[in-house]
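Every protein chain of the complex appears in place save one, which is left out.
Per-chain numbering from 1; labels A and B assigned in written order.
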Amino acid sequence: MNVAVKSIQKILLTMLLALAIGALFILFIGENPLEAYGALLRGAFNGKLKIGTTLASFTPLLLTSCAFAVAAKAGAFNVGVEGEVFLGGITAAYIGINWTFLPAPVLLIVCFLGAMTVAALWALIPAVLKAYYRVSEVCVTILMNSVALYITSYLVSGPMSAGVANAQSLPVTVNLPQFMKPSSVNAGLFIALITVVFMIWVLNKTTFGYKVKTVGTNPSHAEYVGISPKKIFIQSMMLSGALGGMAGCIEVLGVHGYFLNNFAAGLGSNGMLASLIVKNNLVFAPFMSFFLAVLKSGAMGMQQSTGVPKSIVDTITAVFIIVATMELLFQFKDKKNKKEKSK
Amino acid sequence: MDFGKIFSVSLIYATFRSATPIIYAALCAAITQQADILNIGTEGIMLTGAFAAVAVSYLTGSWLLGVIVAMIAGLIMAMIMAVGHIRYKAEICAIGMGINLFALAITKFLLNSALGKSGTFSEPGIIAIPRVSLPFLAKVPFLKEIFDNWCITEWFVIVLIILVWFVFYKTVWGLRLRAVGQFPMAAQTAGINVNSMKYRAIAISGLIGGLAGAHLSLGYSKMFTENMTNARGFMGVAAMYFGGAHPILTAAGCLVFGLTDSIGARLQAYGVPSQLVLLMPYVVTIATLAVSMASKMAREKKKKSALAKA
Partner (left out) sequence: MSEYVIEMKDIVKSFGNVHAVRNGQFTLKKGEIHSLIGENGAGKSTMMKLLYGMYPIDDGSIRIHGDHIPSISPKIAIEKGIGMVHQEFMLVNELTVLENIILGFEPRHGITIDFDKARKTVEQYINQYGMDIQLGKKINQISVGEAQRVEIIKTLTRGANVIILDEPTAVLTPQETKQLFVILQNLRKDGKSLVFISHKLNEVMEISDRISVMRQGNYIGSVSKEETSPAELAKMMIGREVFLNIEKTQTKPGEKVLEVKDVWVSGEKEISKIRGVSLDVRAGEIVGIAGIDGNGQSELIEAIAGLRQVEKGSVLLDGKELGGLSPKQIRKAGLSHIPEDRNTRGLNRSMSIKENLIAVQVGEAPFCKGVVRDDKETMEYAKQLSEVFDIRPRDPEISTQSLSGGNAQKVVVAREVSIGGKLLVASQPTRGVDIGAIESIRKILQEVKAKGMGVLLVSADLEEILSLSDRIVVMHEGRITGRLKAEEANEDNLGLLMMGGTASAKERGSTT
């Protein structure tokens, strides 16, 4: 328990530092940081619409941060979550538009399954390349994100286009009900929450979870005790992909009702950020995702009521991650004896 | 489809032109890689350099100042990574991605607040890197098509490749750097300050990364767009991988992308959808990476095999 308290302490300190640096940037452009942050909070929480928007932002981040964390537990750096969201979304859109021969509830489930399967297969490629050919999955997944974007962009400008000026697909025939209109938060929020809780249980209580943790911390040992590092690595990446695909499906079915070109921009990277900040801890990641969602949805309000542009939020988040990755920062609060720079 | 129009002499220059920003990025990554540090932040360093170059060039009217400030900006970003990774033990991929996202955000932020624009910045006041026209080439038509009108940084990249090769394999510093990358403890017990070497490697990498960005925004084009690097930094990292961090092999790899890029641009004239053309370089990069790593593994396996002749 002491470890958990220390971790939370560290995250909070890091958050303060990031906000402080953000304040410096705000001062630099001649605005008042306290006003700006106040406007940000109001933008996120003031009123039903704002809260709903924050929750709507939160939903995909829940899943993408979990996706990144799950892969990370097996030792994979899956930057490709964004691409998996896109592909999940396009698959859900395709099924939702075309497979109308299925009754609505079944169609809904099949949309999810389809999205998750395609996204998992998308993640299979970098997984195999890393497991069998030692190709850096960081490089490959980043490059594949661009490929995913272009493929889906092509599809909704061409074959799947709705024929309107905006690059988007035809509307899907099933939806996830939105419950806080006019914001776009929908039933997907609960699906996401349940999924994340399920993932936490899987990783902590099942043999699969044990295998993932072993492979992620010491693949050589894993191989020796009879766990196949290649298989577990690939399975975790595919699971990660599936979670990303689920996020894409929820966005298409719950938020937009159709596939909107480039809708997932930033969803993967923000999820990755949230996970990296909390050191890929599956329990803390949802909380960090919520914080980032607050920042994101509050940014618009901040930009409208003060002169501070939205991009300051991205800057603060980026500073947050940079500071958060520094393991030894804020260690001075620990017992002085423990700080040994030698092995 | 007229293959003659696609595969013409001008393709050679087009390939080189496309490849140059990636070569710079690859050299940036190669330097730290010799010290066994994966510079995932190359993309961010490059983007920061690109913005700094355009902004300073516009504000001061000097391209040279733009390039210098871009290199310094790259240095600063790299040093943040260096301090975080070496002193505070940040995982290199994590802080590298952090730098990338930070670069995206800060360039967007400064574009909005300092230059008052959004999306693209393309003013006539931007002074680009000058192009060189060699008089004796004007007489030879074939060479003229290929070598004429190169900007200074395109000439310089060739110099840089040779320079980096020389430093790695012929100088004292290069030997120590490679020792640090392959077996840091051996270097330490030889009296070498391992951390100091790493800092220097990352610093130099930052300078080159900044230069890469300056070339991208002032040499290759004459503007700044949000996220204009568009994963080219990562392509550079990929090229570094299959060149084994060897400058000459790495540069050769970059030419492959340049070629795909240029051919793709020409294919667009034949009605191939733009997105499919745009994704070709990425797919080719991934495929090349896969093939080169696979063949590397196969070679290693053969070397270790007991069935091989002693």
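One rule holds for everything that comes next: a residue touches a chain if its C-beta (ideal position, glycine included) is under 8 Å from a C-beta of that chain, and two chains touch if they have at least 3 such contacts.
Fair warning: this is a prediction, and the values are worked out from it, not measured in the lab.
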_Residue of B:Ala25, B:Ile99, B:Val157 or B:Ala187 in touch with the missing chain, whole complex considered_ = B:Ala187
*For the chain that's not shown, point to the residue among B:Tyr88, B:Trp155 or B:Trp173 touching it.*
B:Trp173
*Just the residue numbers, please: which parts of chain A touch the chain that's not shown?*
205-211, 213-214, 217-218, 220-228, 338, 340, 342-343
_Contact set of chain B toward the excluded chain (per top definition)_ = 170-173, 175-176, 178-179, 182-183, 185-193, 301, 304-307, 310
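Please note the rule applied: only the chains that are shown with their structure count from here on.
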_Nearest whole angstrom, what separates the Cα centre of chain A from the Cα centre of chain B?_
28
*Within the complex, which stretch of chain B touches chain A?*
38, 40, 80, 84, 87-91, 93-95, 97-99, 101-102, 104-106, 108-109, 112-114, 230-231, 234-235, 237-238, 241, 273, 275-276, 278-279, 282-283, 285-286, 289-290, 293-294, 297
*Okay, in this complex, where on chain A does chain B touch?*
25, 29, 77, 79, 129, 133-136, 138-140, 142-147, 150-151, 153-154, 157-158, 269, 272-273, 276, 309, 311-312, 314-315, 317-319, 321-322, 325-329
